[in-house]
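Before I ask anything, let me first share the structure, which is written out below as structure tokens.
Apart from one protein chain that is not included, each protein chain of the complex appears where it belongs.
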Amino acid sequence: MTTTADRPANPAAGDPARPVGYGRIQRKEDPRFVRGKGHYIDDIVLPGMLHGAILRAPVAHARLVSIDASEALAHPKVLAVLTGKDLEGLNLAWAPTLSADVQAVLVTDKVRFQGQEVAFVVAEDRYAARDALELIEVEYEMLPPVIDARRALDPDAAVVRDEIEGRTDNHIFDWEAGDAAATDAVFASADVVVAQEIVYPRVHPAPMETCGAVADFDPVDGKLTLYETTQAPHAHRTLFAIVAGIPEHKIRVVSPDIGGGFGNKVGIYPGYILAVVGSIVTGRPVKWVEDRSENLMSTSFARDYIMQGEIAASRDGKILAVRTNVIADHGAFNATAQPTKNPAGFFHIFTGSYDLQAAHCKVTGVYTNKAPGGVAYACSFRVTEAVYLVERMVDILARKLEMDPAELRLKNFIRPEQFPYKNKTGWEYDSGNYEPAMRLSMQMAGYDELRREQKEKRERGELMGIGISFFTETVGAGPRKHFDIVGLGMADGAELRVHPTGKAVVRISVQSQGQGHETTFAQIVAEELGIPPEDIDVVHGDTDQTPFGLGTYGSRSTPVSGGAVALVARKVREKAKFIAAAMLETRPEDLEWEKGRWFVKGDPGAGKTIAEIALAAHGTLTLPEGIDGNLDAEVTYDPPNLTFPFGAYICVVDVDPGTGRVKVRRFIAVDDCGTRINPMIIEGQVHGGLTDGVGMALMEIIEFDEAGNCLGGSFMDYLIPTAMEVPDWETGYTVTPSPHHPIGAKGIGESATVGSPPAIVNAVVDALAPFGITHMDMPCTPARVWEAMQGRPRPPL
Amino acid sequence: MQIPAPFDYARASNVENALALLQRHGPDSRVVAGGHSLLPMMKLRLARPEWLIDINDLSELDFITRDGDRLRVGALTRHTTLLESAGIASLFPIINDAEQVIADPAVRNRGTLGGSLCQADPAEDLSTVCDVLRAEAVVRGSDGTRILSMGEFHRGPYETAVAQTELLCEIRFPIRARTGSAYEKVERRVGDWAVVAAGAAVGLAEDGTIDAAAVGLTAVGLDGTVAEAEAVLLGERPREELFTEAGRLAAAACDPVADQRGPVDYKRHLADELTRRVLRRACARAAQTQEG
Partner (left out) sequence: MMQISMTVNGDDVTREIEPRVLLVHFIREVLSLTGTHWGCDTTNCGTCVVLMDGQPVKSCTVLAAMADGHDIRTVEGLASGGTLDPVQQGFMEEHGLQCGFCTPGMMLTARALLDRNPDPDDTEIRQAISGQICRCTGYATIVRSVKWAANHPTAGVAAVPDSAAADAAGAEVTA
């Protein structure tokens, strides 16, 4: 268990205890942030820069009758107003999404969700831009909205996407995985079958920094420099080239420091496109940074899955099969940001950590009059939904079988000898060793003691709950043959240069939004080459300066880019061997590596450090055949598989029986992310994700009323946990390396967000067991908990 | 970030000056103290005064003074000051209870007692607190000073008896021996408005029976205090059955509205539950002062 007490003091540079490579070191990016010298999108000021603001529709579904922007244009500080008509003329009114659909950049025919972009004002300063929005007159003709996803396919439902020729309903796709017949057969003959509708409500990543861009189009050389809050700068560059018709070599996308991404900053939002158009039209840089209400109401939401779950088991507690039908609410445009071949993302990992005989899922995507999105908020491409489904179902089954939920899980885990494990829906889990993680978690929690305490409390009418979640993630997309986003294979590049004086620069394709890449990627190189991390600069975020890759989301940075960086460092190391051999006048095969230098086998005194080799590479040494005069390398890494981090979480809650208030008393999280590069950073990632879980389990939801008004459009109603709602986290770990990953690392970024909500909800339902409750949906607000206690648990939508 | 519409600004130097400015700039002028009710509304452009009169320099309205059998608190007293006042915690623990759950520390550093009362949000905790403590409001205009009971002060949601050319200057809380008070709030998360909250104040006679009682509720459409509950408490010895009855009456007296914070029956239940809790605690505190 990681506590402040048993952690060694942070060693300083030059201290032999200080790790060169993996280990706990302070972050290299922190010095600028603690001085207030972070460089975020709204900090960017360019000469002549203008400000853009978006006028948004106040209604969910309406025909656009007329727009009159004349008064806005007459405002002395306004330079331009764009409407859908203007964009139609430029063929930019609609832009392709990441899911083979199109999204309106500005409304042309009708409004399809409340908050949709209607007009764009460009003005001298942000105050004038805001004032000018009020001067635009828009007339709408109301239409009945489609809000309830369960009714989106009703014959009398309004058609959201009537602009698509031939479209007569709101059906987007059906997608299946697994074997329906085999699964039905198992269910038909099983001793015990439990069914439950489980809703994962619409939530939002809500990073503390909203989305924004500064577009700077140079009319002389035709180059667009686009500063953007983007987790995927290269993908954006390529997509902008396609959308805006600007040649790709004339586009430079720069991600500055990003104040949190969590999947919110993956897609291309209309605001970015409008900033680009605004810059082209005015000939000056244009900045657009959204308000919080715009962020919550129009950018990519997350989840919104209505899942009918069923689980089949034998009487003695062998879980046999899981099946599920899902309605997926995609909002008004299908803009989910996941690999193109997977419209339901990686939802088919819903078999979880268990050795099932059969499984089947069917996901039906529908349009509604709500904001587009669905894949965001650390979901690992719908793994949050999958894990929540299976871990809730397992707990419901445990109650039905009157088995302890920990025992039920232990009995059904995939066993270590079964890895690599092919599950029933097409995944091959790379490695896993589940029981030790579960046992460690139970030991840290004092599980038996907790159950004893619960028994005593129940006798006194106190409501205490213990919830378990054991999750297996699938992250690190992925092999380019199977995983692409609009045709861009999900392989990532890395470039490494060692300078003559032995310092290094590694250029990576992924983009930190707080994960500490400037530190961890330096540590990977440090581990491979023995150069201290402070001597290694990590460059990221600028497409002019970094190799191509698909960016940071789905916890792919360490599995993919981390793999690339390890491999490129090994390439450099291998090249260094040949140069060292020339320096030592021996053969490469006579050399051995010890972190930081090549030396002659049996003669450790005769060796060369990387720094010495770097100088020689750039010097006058006669280089061996096939070796050129530098210590540089580049690699594009096509991972052979995804990685499968896992974890065992235990949550303890107390529920006030008089008010329904839930207090998370303790949370024990044991994570296995394979090789651990920096335990401090790993722990931070876990803490953050656990907090997400508290948020979703207890308070976060984007709701709509019947008219389609978004009720979660501000932080007054979209509630995020503060320091008062979360406990002091208790974390532990096991290490089961990934056999296929160059350094055995699996990634950790989303594990806790994936694994924690079911632990908390399981705990709340466990607390309410005396009331006969077997399920309630998130968020477990005081009101909803109380309703469950009255025997009336209701879905949130 | 939302931005207010343009307006003019004047800073008042004292109460007289503030009143003069309100007079001069007419019906589209508003005073701003802490600004944490008014400025958010202005940023969303739901409020658009043409003149803002900044009264933060009116230090003569920032005080907590014991004046015989009453505690006088200036309208400009910040929430943080109320929260940190040992005198208030001792005399009126209900105020301390409430301040702990009003907004958050940074907001409390700016928001004021007067500002909160004049905003008159139906979920305003201090409105309930002042009702329960039977406070009086001292309101000044150019033609003199008025003393209002809370019933006279409150006119309805977002409406008080303070005229546009007047200023709330002070709240007076009657002090007497052998009292106890308490406040409890259920909120969805720290800093949120109440789902429901309840406040109670009781006074005990020498024989330990209740000789004064007030029960108030927040965010459930109740005007004033729950007279029916008070009626059953008077003359009685504090005990659980009494609190149960008072709770039941409080639930019946209120008029909650269903919203994102909860349905009607839940809010009614909370009115009941929280009334019982605050009465229990208020009576215990009163008994302690009796012993102490």
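By written order: A and B. Residues from 1 in each chain.
Methods note: a residue touches a chain if its C-beta (ideal position, glycine included) is under 8 Å from a C-beta of that chain, and two chains touch if they have at least 3 such contacts.
Keep in mind the model is a prediction, meaning the values are calculated, not measured.
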The one of A:P31, A:G48, A:G222 or A:P770 in touch with the missing chain is A:P31
The one residue from B:A5, B:A89 or B:I175 touching the chain left out of view is B:A5
Answer key for A:N412, A:Q454 or A:Q513 versus the chain not shown reads A:Q513
From A:S293, A:T351, A:S431 or A:S561, the answer for touching the chain not displayed is A:S293
On chain A, the omitted chain is touched by residues 4, 9-15, 26-27, 29-38, 40, 42-43, 45, 126-127, 206-210, 257-260, 262, 291-293, 513-516, 534, 680-681, 683-684, 686-692, 714-716, 720-724, 726, 728-729
Missing-chain contacts on chain B, rising order, are 1-9, 11, 32, 35-36, 39-40, 43-44, 52, 54, 56, 80, 103-107, 109-110, 190-191
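One rule holds for everything that comes next: only the chains that are shown with their structure count from here on.
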Note: chain B sits from chain A at a C-alpha centroid distance in Å of 44
Listed in rising order, chain B residues that touch chain A in their complex are 1-3, 5-6, 45, 104, 186, 188-192, 195, 260-263, 266, 269-270, 273-274, 277
Per the touch rule, the chain A residues reaching chain B in their complex are 126-127, 130-131, 134, 291-293, 658-661, 699, 703, 711, 716-717, 719, 721-722, 724-725, 781-783, 786-787
